[in-house]
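Below are the C-alpha cells for one structure; questions will follow.
Note that this complex is displayed minus one protein chain, with the remaining chains in position.
Chains here go by letter, A and B, matching the order in which they are written, and residues are numbered from 1 within each.
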Amino acid sequence: MREPVLEIAGVSKHFAVRRAPLAALAGRPRRRVQAVAGVEFAICQRECFGLVGESGCGKSTLARLALGLLRPDVGKIRFQGEDISTLSGAGLRALRRGMQMVFQDPYASLNPRMTVGAAIAEPLAWHRVVPPAEVKAETRRLLSEVGLGPETVERYPRDLSGGQRQRVGIARSLAVRPALLVADEAVSALDVSVRAQVLNLLGDLGERRGLSMLFISHDLGVIAYLCARVGVMYLGHLVECGPVSEVFRAPAHPYTRALIGAIPKPDPGAPHPARPLEGEPPSAAAVPEGCPFRTRCPSAQPVCATPPPRVTFGAGHSAACHFATEIRNQGAN
Amino acid sequence: MSAATTVGTIGRRLPRNLVLGAFLLAAWVVLATCGPLLLGSPSAMDLLHALRPPSLTFPFGTDNLGRGIFTRVVWGAHIDLEIGLFTVLPAFFIGSTLGLLAGYFGGVIETVVMRLVDIAVAFPFLVIVIAIVAVLGPGLGNMYIAVAMVGWVSYARITRAETLLAKRLEYAEAARLLGLPDRRVLLRHLLPNVIPQAVIYASSDVILGIFLGSSLGFLGLGAQPPSPEWGLIIADGYSFVDRAPWISAFPGLAIVLLAISFSLFGDGLADLLRPETRR
Partner (left out) sequence: MSSRPASEAPLLALEGVGVTVATGGATLVEDVSFTLGAGESFGIVGESGSGKSTTVRAIIGLLPPSLNASGRILFAGESIAGAGEARLARLRGAGIGMVFQDPLAALNPVMTVGRQIAEALRWHGRLDPTARRRRTTEVMRLVGLPEPERLAASYPHELSGGQRQRVALAIALACAPRLLLADEPTTALDVTIQDQILRLLDELRRSLGMALVLVTHDLGVIARVCERVAVMYGGRIVEEAPVARLFAAPAHPYTRMLLDSIPQGPRTLHPLAPIPGRPPDPAHRPPGCGFAPRCPRASSACAERPPPWRAHTASGGFACLHPLLARAPAHA
C-alpha cells in the first residue's frame, strides 16, 4: 500500500468535566469523558473511508483531532507522513491546505454576512492558490464544479437552500485544493432528494480530483454508497474496521450487527431482527471496563470485562471482540 | 434601475420605523447645522421683552433675560446631538473591542475584562459619573471622559456574549480551518456578526446620554452657562415655571422629540439587523 494520506495511530483523547466547586473542595476526583480511546486506522490516496457510530461515539472528536483542531493525549496523527503535532508556521499552513472539512449544518457553516463569492475567494486569495487576477475566474470555476451557476457569486447564504449552501461549503473547501476532505455528517441535514445530489457530487469530486475522504455519518446506507472502507465506533473505541462489503456481509462485532439490524429498510417485507438492542449507551464519563459494549451486548460473557483483542480477518477486516470469529461466522444479514 | 426605483426598492425592504427614524434624525441634523445660520445669537438679550409668552416674533417665548427660547433651542440642538454621540461612541468602541477580545481569547484577557466590568457595575452609573466630574471639574469634556470610563461595560458584556456564541458556529471554525489567522477571523468573520447587538444597544444608549447630559447640565455639572444646552435652559426656567412655563417646556419637548427619533431609528435597526432569516 502506498503511503497513506492520513494515519491515526493509537489516538486517545479525554476531556475533563468541570467540577462543582464544592466537589473540588471535597477532594472528589475530576470526572473524565473518554471521547476517543486507542483508535487506529489509515486512509489511503483516493480512498473514501467511512466512520459510523451513534451520538457520543467520538467520531466528531476524531474528525477534529485529524484536522489538528484538537491535540491527542496519546498517539500520533500523521498527514502525508508527517506528525501534525510537530507542525507550526509554514508546515501548519500547508496542513490547512491539505485537509479541509465540510460541516453538517449548512446554515451555520457559512458567514451570513459574506457573499458566496467572497467566502470562496477568501481562502483562494489568502493562500495564493491562484494569482490575484485569476481569483474571480477560479471562484466561478469552483462554483460550476459543484453545480452552481455564476449568478450565485453575489448571493448571500440566506438566499440559498440547504443543498445549495452545502455545495458552497464544499466549493470553499476545495478552493485550497486539499488532498483529504473530512465530511462530518455533511448530508444529514438535507432532504432525501437533495442528499442524493450532494452524495453524487462528493463521489464525482473524489474521483475527478483524486481526493481522499473521511466520511463521518450515523447513516450506514450513505456510507455504503460512498465509501470503500468503514470504521465503526462505539463510546470512543473503534470496534470494527474493514471493507464496506465485508463489514455489511459478515459483521464481526455484535454492535455492528445491531446497528445494521436497526436501520429501518425501505422494504415492508424485510424481516425485523429478532432481538433489538436494548438499553441506552452508558455515559461517556463512565465507559465500562474491558469491552465498552458489554453492558448492552446480547453475547456478553464474563470474559468481556477484560479488554477485547483485535482480531484480524482477511482483506483488512478487523474487529475488537472476544468472539469476533463466532459473530462473523454467524453469517450475513 | 432608475434612482426613483432604487429608492423605492430600498424603501420597501427596510423596516418602516428605520426609515422614519432616519428621516427624523436627518431633519435634526439639518436643523442643528443650518438653523443657527438663519437665526440670531442665542445670547441676544432684549430686556424689554423678558418673560413674554410665545408669539410671532418669539415662537417659543422669551426667558427672564429676553432671550428667545426658540433661538436658544435651535442653537442647543447641535450641543445635545453631540452629547448623545460623544457619550456613546467612546464607550462603544472601547467596550466592544474589549468584549470581542475577551470572548474570543478567553483566559487571562477575559478574566481581567470581566472583573473590571464587575467593579464598574457595582456602583450606580450616575453617582460615579457625577463623582468623576466633581473631581475633574464641570464641563462637557469632562463629562465625556467620565461616561467613557464607566459606560463601556455594557458594550463589553454584550459583545462578549455574542462572541462566545458566534465563535462556536461552524463558519468561525471553517475560517480557522482554512488557515486564517486569529486577527482575520476576528475582524472579518466574527466582528460583523457580533457588532449588530452592540449597535442596537448604542442607538438607545444615545437617548440615555442625552438625558444624562441634560441632567448634568441641570445640575450645573455639564454644559456651562451661557451655553444654550437644553438641560441648562430647563434649569434656567425652573424658577419661573409658574409664570413662564414655556422656558422649560420647549427644551424639554425638544429632548423628548430627539429621543423619540433615536428610539425609532434604533428599533428599526434592530428589526433590520436581528432576524437574519435562517430558512
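Quick note on the criterion: a residue touches a chain if its C-beta (ideal position, glycine included) is under 8 Å from a C-beta of that chain, and two chains touch if they have at least 3 such contacts.
Computed from a predicted structure; not experimentally measured.
Put simply, the hidden chain is in touch with A once you look at the whole complex. Considering the whole complex, the residue from A:L199, A:A250, A:V287 or A:A300 that touches the absent chain is A:L199.
Among A:G81, A:P131 or A:P268, only A:P268 touches the chain that is left out of the view. Touching the chain that is not shown, out of A:E40, A:E54, A:E82 or A:E138: A:E54 (per the contact rule at the top).
By the touch criterion stated above, the residues of chain A touching the omitted chain are 54-55, 161, 163, 191-197, 199-200, 203, 218-222, 224-226, 244-245, 258-259, 261-270, 272, 276-278, 280-281.
Basically, only the chains that are shown with their structure count from here on.
A straight line joining the Cα centres of chain A and chain B is 50 Å long.
Interface residues of chain A, counted against chain B in their complex, comprise 67, 69, 92-93, 96-97, 100-101, 103-105, 107-114, 122-123, 126-127, 158, 169, 172, 176.
Across the complex, chain A is touched by residues 169-171, 173-180, 184, 188-189, 192-193, 276-279 of chain B.
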